[in-house]
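Take this structure, written in structure tokens, and hold onto it; I'll ask about it next.
With one protein chain withheld, the remaining protein chains of the complex are depicted in position.
The first chain written gets the first letter, and so on, giving A, B and C; residue counts start at 1 in each chain.
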Amino acid sequence: MDVSEFTPSPEQYAFTFGGVAPVRRVRPGDALRLWSDDAFCGALRSVDDLPSARLNMPYVNPQTGPFYVEGAEPGDTLALHLVSLEPARDWGASSLIPFFGGMTSTDRVASLQPPLPETTWIYELDRSRQTVTFVASRSDHRIELPVEPMLGTVGVAPAAGEAHSSLVPERFGGNMDAPQVRAGATVYLGVNVEGALFSLGDGHYRQGEGEACGTAVEGAMTTTVLVELVKGVPTPWPRIEDDDAWMSVGSSRPMEDAWRIASRDMIGWFGDLFALDPLDGYQLLTQMAQVPVANVVDTNYSVVVKAAKSLLPQASAYGGLHADLRQRAAALGVG
Amino acid sequence: MDVSEFTPSPEQYAFTFGGVAPVRRVRPGDALRLWSDDAFCGALRSVDDLPSARLNMPYVNPQTGPFYVEGAEPGDTLALHLVSLEPARDWGASSLIPFFGGMTSTDRVASLQPPLPETTWIYELDRSRQTVTFVASRSDHRIELPVEPMLGTVGVAPAAGEAHSSLVPERFGGNMDAPQVRAGATVYLGVNVEGALFSLGDGHYRQGEGEACGTAVEGAMTTTVLVELVKGVPTPWPRIEDDDAWMSVGSSRPMEDAWRIASRDMIGWFGDLFALDPLDGYQLLTQMAQVPVANVVDTNYSVVVKAAKSLLPQASAYGGLHADLRQRAAALGVG
Amino acid sequence: MDVSEFTPSPEQYAFTFGGVAPVRRVRPGDALRLWSDDAFCGALRSVDDLPSARLNMPYVNPQTGPFYVEGAEPGDTLALHLVSLEPARDWGASSLIPFFGGMTSTDRVASLQPPLPETTWIYELDRSRQTVTFVASRSDHRIELPVEPMLGTVGVAPAAGEAHSSLVPERFGGNMDAPQVRAGATVYLGVNVEGALFSLGDGHYRQGEGEACGTAVEGAMTTTVLVELVKGVPTPWPRIEDDDAWMSVGSSRPMEDAWRIASRDMIGWFGDLFALDPLDGYQLLTQMAQVPVANVVDTNYSVVVKAAKSLLPQASAYGGLHADLRQRAAALGVG
Partner (left out) sequence: MDVSEFTPSPEQYAFTFGGVAPVRRVRPGDALRLWSDDAFCGALRSVDDLPSARLNMPYVNPQTGPFYVEGAEPGDTLALHLVSLEPARDWGASSLIPFFGGMTSTDRVASLQPPLPETTWIYELDRSRQTVTFVASRSDHRIELPVEPMLGTVGVAPAAGEAHSSLVPERFGGNMDAPQVRAGATVYLGVNVEGALFSLGDGHYRQGEGEACGTAVEGAMTTTVLVELVKGVPTPWPRIEDDDAWMSVGSSRPMEDAWRIASRDMIGWFGDLFALDPLDGYQLLTQMAQVPVANVVDTNYSVVVKAAKSLLPQASAYGGLHADLRQRAAALGVG
């Protein structure tokens, strides 16, 4: 199978889900190799590059796309299998942006306090060691951390003529900032408009759960993705499947509602997978869920509810699509 | 070293942190072997035992204690090292209690909807297989799950004359329902009153993160615990240390505040452990925290912020107390 | 001055702020007389008309507009002075929509409980008595309530290419459901795009604060509005001025953040009006704010922070525009 490549020019960067014309048409089954710029549009390259001077707010978190998927219609599910994520630069950046992040007052969690001092950290990537290095700004610490590439953002166009900033995680996916969106995972997204119009970006060379300060080790990324379509099967909120787990991602505020959304979705999924009654699914989930927080910094917060396959009976989601995509991915010989 | 035993009579069950006279005096260094009843006071023994008929609300979640620790004063830290947790019955119980749990309206998340149907599940414990078995109430599913014993509740008396229900997780510990409170872990709690007055209970034979329905596999437990005291070192919110991680536990509503509390505490702890400036600690935490949700069902919600030791420089907390307690625990030859 | 009229055809109904082409161009100073359909698109006309059968979700809350205001640019403030609001039908409707409202679980405050029963109430309007009548659905009560017409929704296009459902209250205005948006009030909205692109609708013949069940006495409305533009003066969040008070409206979740947004804005406004330092403004607001809740049912909740002019020194906002508009409105001889 061919892998078609796409690198957007800066003029092609998409800053919303919805409201943007497609850059390409693709077909179910296609493999794409996509370059995405980092969330800062590559503008933070040294510790002296501060957000207020270098960023053109709110034009951050540029997405690569959208792609029009032939045959996709509302009520279908788009499956995006991440074959590989390769850091496309030798450094990543993270920064404290004034009034943005989880441990500061913000535009919405408003206070009268001044912002935290703007600070930028640059993480050098060591490809042989597969590490990025944290260098403290106010002391001499250097700490090597493993590279664990992921995509902060992947989504489709929302329904009903809406267009949302790529900074927002929502029902349509978007800026979920979930470390589980990594190579080997399949992301399922409900299709809201003809062609689905998916985009992706916001590569992170690594990110802790919660993404406390609001910016991960942000880095340009080359993503190889297999595109599939499940006709006639809706997916109400984003789901992720990998070899080890089924996952639902809820995004809302306050954070408990993100959890409620994802838990309800997983209980519904248990119904599909195992023919479990919702109350029994609720009980079973109570005893075996893993619940890693994804982000506490975006306009909505995101929480992952995860069910380990090893604890559950054998089952296939979406007709066994994930296993199938894993095989096709292996055949690609990428990553 | 001797291990002294204590099993409370039902009249000795403590239902608050604070406001209860100590059952025993202990000394730093003591090892205790404590029996605790389950959160239902043992009243749910079959699927026909429904909460509204069997429970004497709000007298649930009985604690074993409080214990007066000689020499403990406000401003100290109490360290409780969990040597072993042994299920003390051959079954655990979980139940849907009307208007309690995460996927229902509650006393506070009030709605006009009727409650979910009361339902009780009994989990048989297989000691040889080290499993408990989920038996669906509305179909024929049986799913074996590994036993992973933990304590839902451990805490000290609050400050300033307060007394809080054992159902509440707070600054003083309490009903955090964090699966990380298990054998091999050291729990650090700030002392608020002379003698600290700690209690523990709420054994869970296993629990998923979030404790979705509000009740885990609740079971009577025999807990062996080593008691230590760190004089003159305060601990503002509960912390947990095990061989793999440092952890802070925040409890509040909405859930993002539980995360904020724990993140701020961990950043402060990074300052102690590594002499990292708070902004550098914030950045480092952003890239490496694990954030498993503990509970989304209690009066406060609890979130664990976890820092893996393997990713960080070598460091000792509280003068290396955890490693020391591990050795002493091994010498006990228990569990 | 002429008053130009506009009544949209159903094909012209706007269901988003942003993403819709203008229906008319208007100039600062223009007076418009606008008909708007009710939030149900007129589909609920008897107590037997239930939402799930009659509504074409999510195509509800149709807006009249958008209007392109000549000369409006980002950074300006649009002022909309409501000269009169006249009920355009002889009845209003309110309805319990499944999983929508404040006293039910919802799409986001998710639970496993079934929805409340769908119910529709029709309120007959008595023009001579200026009342609408509540008729209980499950008993014989009839209670006459005064007509107090207001607009639930008024807003401009959001920034940065976004388009949001007309069900959402946000920084750009939208579905604030604030009873203070009534005849005699001036609404100030920051302009985000050329032409401002304002729309309005969602007439309520009356509404309690909070809009508990999610739908007020929804009714078609004829609104006479004076359009003005304040060049070069930004307005970060919606504000309302009437003869008695200055008001800021915050919209977010959780509800305390809606309050924080509005309070911060009012403190900033106090700085403009009185040259008060922010901390003094904070103190003054503490002792004299009125804080009526607007809605607890929309995707964001809205809170009004209100400062009574009678308690404060004489001052003029936006160059005395409100007083000027009041005079111009009187000269219109409408309403």
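Just so we're on the same page, a contact is a pair of C-beta atoms (placed from the backbone, for glycine too) under 8 Å apart; a residue touches a chain by one contact, two chains touch by 3 or more.
No experiment lies behind these values; they were computed from the predicted model shown.
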| item | value |
| --- | --- |
| Neighbouring displayed chains - absent chain, whole complex | A, B, C |
| Residue touching the undisplayed chain, where the options are C:Val23, C:Leu50, C:Met103 or C:Val233 | C:Met103 |
| Candidates C:Ala53, C:Leu311 or C:Ala331 - the one touching the absent chain | C:Leu311 |
| Sole residue of C:Leu116, C:Leu200 or C:Met221 that reaches the chain not shown, by the stated touch rule | C:Leu116 |
| Per the touch definition above, residue among A:Ala31, A:Leu55, A:Ala79 or A:Met103 touching the missing chain | A:Met103 |
| In subunit C, positions touching the absent partner | 94, 96, 101-103, 116-117, 119, 121, 134, 136-139, 141, 143, 145-146, 206-217, 253-256, 259-260, 263-264, 267, 274-277, 279-280, 282-293, 296, 301, 303, 305, 311-313 |
| Contacts of subunit B with the absent chain, listed as residue ranges | 15-16, 18-20, 58-59, 107-112, 159-165, 252-254, 257, 260-261, 263-264, 267, 278-279, 282 |
| Contacts of subunit A with the absent chain, listed as residue ranges | 103-105, 109-116, 254 |
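Note that in this section only the chains that are shown with their structure count from here on.
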| item | value |
| --- | --- |
| Copy-to-copy rotation for subunit A and subunit C - C-alpha atoms, rounded to a multiple of 5° | 180 |
| Centroid-based (C-alpha) most distant chain relative to subunit C | B |
| Subunit A-subunit B separation of Cα centroids, rounded to whole Å | 33 |
| Distance from the mean Cα position of subunit C to that of subunit A, given in whole angstrom | 35 |
| Rounded Å distance between subunit B and subunit C, as computed from the means of their C-alpha atoms | 47 |
| Per-residue overlap in subunit C, given as positions that touch at least 2 other chains | 109-112, 254 |
